[in-house]
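Selected chains from the complex are presented in situ; the others are not included.
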Amino acid sequence: MNRTTDWRQIFGLREAGVYYALLILLALLAAIAQSQGLPNYLSAQNLGNIAYQASLVGIMGVAMTVMLITGAFDLSVASVAALAAAVLIGLAPGIGFPLAALAAITTAIGIGIVNGVIVQFVGINAFIVTLGTLTAVRGLVLVLTDGRSLMVERPEVLQQMLAFESTRVPLFWPLLAIAAALLVLAALKRRPLPGLGGVVIAALALLAGRGFAVAAPVVYLALFTAIVWAVLRFTVVGRRVYAVGGNAEAARLSGISVHAYKIGAFILSSAAAGFAGVLFGCRLGAINPTALQGAELTVIAAAILGGTSLLGGAGSVVKTVVGALLLFTLTNGFNVLNLGASYQGLIEGIVVIAAAAIYTVGGKRGARKAAA
Amino acid sequence: VRQAARAANGAVASGNGGGPRYGLSTVGLSYPFAAAIAKGFSETAARAGATAIILDAKGDVQKQANDIDDLIAQKVKGIAVMPLDSVVAQGWVRRANAQRVPIAAVAALVGDPRTRPITDVYPGLVALASQNEVEAGRAAGRLAATWLPRDRVARIAVIEGAAGFPEVEQRARGFRLGLDAAGARYRIVASQPGNWTSEGGEAACQNILAAQPGIDLFYNEADDMVIGCARAVRAAGSRARLIGVGGSKLAIASIKAGAVDGTVCFKPEALGALAFEALHEGAGGKGARFRTYPIPAVTRATVGQCVGQW
Amino acid sequence: MVTPLLSLAGVEKVWPNGTVALRGVDLTVQAGRVHGLLGANGAGKSTLIKILAGAIPPTGGAVSWQGEPVRWNNPRSARTAGVATIYQHIPLVPTLSVAENMLLEQRRGWRQDRLGRARAAAVARMLGDPFNLDAIVGDLPIGTRQMVAIAQGLMSDPALLIMDEPTASLAGHEREQVYSTIRRLTDEGRAVLFVSHFLDEIVALTDEVTVLRDGRAVLHAETATLDEAAIAAAIAGRSVAALERAESGRRTGAPLLELRDLASPGKLAPASFAVAKGEIVGVAGMLGAGRSELLHAIFGADPAAEGLVSLGGDRVGRTPPEAVAAGIALVPEDRAAQGFVPGMTIAENLALPRTGTLIARADEDAAARAAIDRLAIKAPGPDALVSELSGGNAQKVVIAKWLTPETRVLLLDEPTAGIDIGARTDILRLIRALADYGLAVVLVSSEFEELIAVADRILVMRDGAVVAEVDPAAIDEAGLIQLASGTHTDTGIAA
């Protein structure tokens, strides 16, 4: 039997549910906006905004997905991002942006190592450890900033930071190039799926028009997602990540060093949080001590909306990004439609559950797999 | 779900009543103070025949940045922002200026609150409508000084908000200035966070009283905390006096009932109105750039001056 | 003819993934008799049993109980009717104690109730007290867990006891206890439906047998009319040659694997021995003798273990990755907990020990297809999830994982547990072939017959220590059992 492409499965609710959920939501919002006589909801600018707004959560969510696949949990990401931002803002005027960014990410990685080592070698539950670091790192931010907001005053440093974060990257030609590459790949390998992707991307690029550009974080998110996706899908390391989460003991007895993978996941998660923190700091040119508070739940929610299991062994980073887009489309929709604030929470909660229901109901097979 | 959708449609309809559109980015509509500002803003807007777009940052700076981007993208006629973070807000002002959208600040200043006096409105803002937090602290201090024992050094405990908010320092600084100006002899024996909530205030006061039974006065940096603190004081049988900041409905009720001794009266609805008016007049308006209103400290005797707006 | 206790007519089962497990099975079970249910791996035995227990619904056919048609659509209805089931995958609650697990079915009342506990103690005594009632199940080795599952099944005083490979992970003495319990139950007029891949026990224990092949009942007969060879032929669909002892004096090469004072505090007394290239060293012992512990210590999987392991003179690091890198492979005893990743396909599971950078999908598929052919794994293809295979086929996947050119030392812990008669012979032959090819093999098995047949040398363990070394040519099963238990024991099955 050769591995044939199973279309029913690929486009089935279980596999593609979160995409459908996002499309339905977008269509609904576009229709409402239309009927209210508001500007085109699906404009390139608005879609770019959504992607931009989702980018930090998306970056952290991709790393969190890897974490969840290995069967652990990281509640400290938002605090770590805030710490990285504080380090960046604190150091940038002195040592310049690139070094400060490096220092920020190094600090974040340090905390990832602490988390990982405590979880793996002391053997404390990841939930309580990262809840502890959530609190402790936020405390550290307070100590570092002395409870005040910090900002970068030197204009040339600020300029560099803004350039790193706010440059708009034209995407028309790159998208067309990617589409072409995918089509060639599809033709060479005789696999229709990349071809389909190529067509969709080309269509999007043509629709958005020549001037289509997005903010840099969107590009960073796309690159990071693509890399992690490729590692998980095409490399032995990726396979082992899934194995560690699917059955740690079987993985260990197959010669996989489970400790290294689990600690690696903590490091990746913190590094991504650190990078998100750098972007956050650059965006505002300033940091306030309560920045990003509570974002960890949004990050985890994005991953779980994307179908990643809390039990480990399953998950997809691309779907996590779609999950993040879904969450931010929702708030963006509220803003654009000027929906009464009182009802936002109620609707948001219901939509989140409904989105999760779409693919759970679709695949009873999925429910069984998650239980296994 | 259908019901929710219907409700959503209703809200949308009322929100887009026509006329020029003005945006207000609040820190979070589940905070009654912010909700009252929003109420003042949209009522004034409605009277002026304009539409108010009220956004809810849910306490998240990043969301607030997104909200402001969304408002700029929608090309509203003016944006009032109630900044979650004064320092960070400088970037938003720059951004709005770059897109030529008039922007005003409400309830908190833009710029570093440690170095910039509240009356020095950040360049690029159409206006700043705010109470002066240091003044609020000073009013509380002046009132509190009248209750302190004359014959010895008074022992005072400060219940702060939560670490990381500039008001914490401003209200405390003003309070000390007020006490000093009144010539009080005092020592601040405890400064602990009450996390802006009544249960936080209650716990902090309980715990401080266990360690320092002889407290003469609790200065709570917010009214929610003072009503919690009042319970702790009563339960411990302490005779400490209580003063809060904010003029919330609950605090006013407590003052009337004699459980709390005083508060500083804020009027968030007025702030919302001031902000809208400033935007509506436009940059060419003749009003001052810093707009404020009187914030008297009230006691049981004078509580009639203060109508709880939140 | 008396009304059968249980009868099935045309029972069919199609799993949601499309696998047809049962294609119309007829079966009758009479009170007071032991009914053997046989079949190759993946023949559908466990599926049939789950249907009888009400754990899964059939897709067709009828079940009657004491002459009445019944539809058991949850486990409770089967249990109340009087059917108790011991499942192949031993579903116990790991966080509860043995006694609590045995009392799980109790419907109401007090947890600490004295009657229940007394009853649990009585059942445990009947099985020879193989466990401490207060031990936490998650801490027990798989053999002991199997005994707990049997004890749990006996608690409800069933009219029909269904046992799905109850002896697969048991050693001689515990098996004896199970047999005598079964005999006692049938003397009381109860029926037992017994699944096993051990033909000796089938012949000695059952009154009649039904053989399934590819989801169909292909043979139903009184056991007395059959012999082992006939049954084996019915199971495999071909004649199966009995495993014979290799001619003694097989050539073995230079010492390859050497242990010096390998010990683990409290679990393993210092052990020193060497295994030569091409040599198969068998390890015999009773439940809990420390055999698994020995293999884990060699493999570096026991962090507490100390001592020296060297391979061809080079010291091997004390972690599994280093052991694997050096060419040591371990097939663990508990396949579900230690052997495979349930959410992965056969191909992915087989590729777990592979190193390298990129996944070579074509290679992996080819390797998986080769393994499926070589070990006769019954699966739709390399993309089948291991969690959807039958027990024995999953075990084959676990073995196949290590059949790579890199492997130089093979540590096998009960490799044939749950594997059918035909495949078992093939696997033992394969082990011998691998040894001949130059591997060093350490084989732990509770099937002493297997050890005698394939090993060049047998080490006997007791209480965590290697207590004897014997030449398989010079000993029989009874002798091994005696050595392993340290007492004088019946040889059992022969009786």
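Letters A, B and C mark the chains in the order given here, with residues in each chain numbered from 1 onward.
Convention: contacts are C-beta pairs under 8 Å (C-beta built on N, C-alpha and C of every residue); 3 or more make two chains touch, one makes a residue touch a chain.
Please read these numbers as outputs of a predicted model, since none were measured by experiment.
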item: Chain-type multiplicity across the complete file; value: A x2, B x1, C x1
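Keep this in mind: only the chains that are shown with their structure count from here on.
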item: Chain closest to the middle, measuring from C-alpha centroids that were averaged per chain; value: A
item: Whole-Å gap between the CA centroids of subunit A and subunit B; value: 35
item: Subunit B-subunit C separation of Cα centroids, rounded to whole Å; value: 71
item: Between subunit A and subunit C, centroid-to-centroid distance (C-alpha), Å; value: 44
item: In subunit C, residues with contacts to at least two other chains; value: none
item: Subunit A-touching residues of subunit C, taken from the complex the two chains share; value: 16-17, 299, 301, 319-321, 323-325, 330, 332, 337-344, 348, 351-359, 361, 365, 380-383, 385, 387, 401
item: Of subunit A, residues touching subunit C in the complex; value: 1-3, 233-240, 242-243, 246-247, 249-257, 313-314, 364-365, 368-369, 372
item: Residue ranges of subunit B touching subunit A (in the complex, touch as defined); value: 1, 4, 7-12, 14-16, 29, 38, 51, 53-56, 59-63, 65-67, 69-71, 73-74, 84-88, 90-91, 112, 114, 162-166, 168-169
